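Every protein chain of the complex appears in place save one, which is left out.
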Amino acid sequence: MYAQGLIGATAETRENEAFLEAFQQRIDAEEKIEPRDPMPAAYRKTLVRQIAQHAHSEIVGMLPEGNWITRAPTLRRKIALLAKVQDEGGHGLYLYAAAETLGVSREELVDQLLKGTAKYSSIFNYPALTWADIGAIGWLVDGAAIMNQIPLCRCSYGPYSRAMIRICKEESFHQRQGYEIMSVLAKGSDAQRRMAQDALNRFWWPSLMMFGPPDSSSKHSDKSMRWKIKRFTNDELRQKFVDATVPQAHHLGLEIPDSDLRWNEERGHWEFGELDWNEFWNVVKGNGPCNKQRLRQRRKAHAENAWVREAAAAHAQKRAERNRSAAS
Amino acid sequence: MAQADSKFVLRLADDHLILGQRLAEWCGHAPTLEEELSHANIGLDLLGQARNLFAYASQLLGGTDEDRLAFLRLEHEYKNVLLVEFPNEDFGYSVIRQLFFSAFMHPYWQALTSSADAELRAIAGQAVKEAAYHVRHSREWTLRLGDGTEESRQRVQTAVDDLWSFTGELFEVDDLYRQMMEAQVAPDPVSIAPTWRETVVATLEEATLQVPTETWMQTGGRVGRHTEALGHLLTELQYMQRAYPDMAW
Partner (left out) sequence: MTVKHSPLWEVFIRARNGVAHKHVGSVHAEDAEMALQAARDVYTRRGEGVSIWIVPTAQIVASDPHDKEAMFEPGENKPYRHPTFYEVPDEVGHM
């Protein structure tokens, strides 16, 4: 049924018009597509790509925050941050599990990540330089992620939608934790306020870039929208995020680093400046501050621990052999 | 009804803080995604217990709080056993360090559930369940690493040999500890030793590992004389509190 059965299977479907039409009808009727249901190859492929990217993002996302756990300023913050990063690992796990229902193994996906052929959210290619960054990441990065994730709870593919529901439930404390950290800093000493403002300055634009390229240049969107894998456009979500977040920043007494930011009474939205799309594409291509460092760390962890995984596999085999000879 | 001495509570608190910190270092570096979560769980358990113990110690001392105690003492003022500050040389060291520590803490917390100190009884009630799982987790990994591949056996045997001399400290009794025993606050380690040995020896043997025969034991943690590793650990732990003194976080 799941990955182990489908690995190597060609999963061919006869994709004539009638088939595609029938499939689209199921989607339009808000039916959930489940692992063994017939589905267009392009649907399966798009889902694997999207779910895998999401999973990789959670895994790489553990690194910028993970590097501050040992330096968290209080016991309460240390515990909360460790729990948050653990959740992120868990989210990656749920997502790999969802991807595996589509006929690809976790090992293959991890291999793609470590080889550098898979994409993950480029926000994690920015460094976490101060404790305030931990606040900014929780507030802005998790905030942006939540904007993306809530609509995905209604995605057409059953396992992905269920994984997203679980993730969204767990995610609610992440953003609150980040905002609380920023709050305390913003109301604290001069040094703390400066730290918070500096973190906001560095994470604001990269957070907006999390919603992807502008609708005009996004190549995957059309089919994804029709198949209810994607439920809102990049620009729609980006605007939603800005509208939600600007008042939060004002409440903190911090300034958003955008001189073009202004409230448009007519439209009922916050207008914001043009993103630096050069920077966006550079980071996506692999030229961000931490791209190489992140992968190096994951590769190192993977390689240095190969002996552990091999030992576990060898032990399981020995055990199975012992059970077999005991039974005979 | 008796009350623990704050110095005794701090020893236990330090044990859990330092080991919790070592486990937190595995974040992003574990062998599998599942182990990332397992190690984080154990780290969270230990840090949670540390927090309870620091809170209690600060209550007993008065005029301080859990964070001042956890973050602002000098190296020689930390009284954890040397075993817990041992660096994460590799996954095998981490597993064996956990096995040695938890095989002690599980029966120890069990005994503390009958402590004359009410607060320690309460903390122990929760901690004993957590420690049971820590023993199980480290035991199972010891079996897989010891009785896995030739490479894993060699690596984990090295860890066992290196860490063995740090186990004696768990059972040390000094004047402070004797007072705690007399007040029935703490158990006699002599009563813990057989359970500890049984768990450890049975696990190592089943894992096809050699049980070291070395009898010389490292010491010094309980009087604040540490290994070189602790200084570096504290540098990271204390950085924010030292760089930004007297601020709220």
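Letters A and B mark the chains in the order given here, with residues in each chain numbered from 1 onward.
The criterion applied here is as follows: a contact is a pair of C-beta atoms (placed from the backbone, for glycine too) under 8 Å apart; a residue touches a chain by one contact, two chains touch by 3 or more.
The model shown is predicted, which means the values in this text are computed figures rather than measured ones.
Student: May I ask which residue of A:A163, A:I256 or A:V283 touches the chain that does not appear here?
Tutor: A:A163
Student: Of the listed residues A:F23, A:Y94, A:Y179 or A:F241, which contacts the missing chain in the full complex?
Tutor: Checking the options A:F23, A:Y94, A:Y179 or A:F241, the one contacting the hidden chain is A:Y94.
Student: From the listed residues B:S38, B:N52, B:T167 or B:Q241, report the one that touches the chain absent from this view.
Tutor: B:S38
Student: Could you pull out which residues of chain B are in touch with the chain that's been left out?
Tutor: Within chain B, the residues that touch the unshown chain are 32-34, 37-38, 41, 136-137, 140, 144.
Student: Write the list of chain A residues that the hidden chain touches.
Tutor: 1-5, 7, 34, 36-38, 86, 90, 93-94, 97-98, 100, 105-108, 111, 163, 166, 170, 309, 312-313, 315-316, 319
Just so it is clear, only the chains that are shown with their structure count from here on.
Student: Taking each chain's centre as its mean C-alpha position, how far apart are chain A and chain B in Å?
Tutor: That gives a centre separation of 35 Å.
Student: Quick check: in the complex, which residue numbers of chain A touch chain B?
Tutor: 59, 62-63, 66-67, 69-79, 82-83, 85-86, 89-90, 92-93, 96, 131, 181, 184, 188-189, 191-192, 297-298, 300-301, 304-305, 307-315, 318
Student: Flag every residue of chain B that touches chain A in the complex, lowest number first.
Tutor: Residue list for chain B touching chain A: 17, 21, 24-25, 27-34, 36-37, 40-41, 43-44, 47-48, 50-51, 54, 66-67, 70-71, 90-92, 143-145, 147-149, 151-152, 155, 236-237, 239-241, 244, 247-249.
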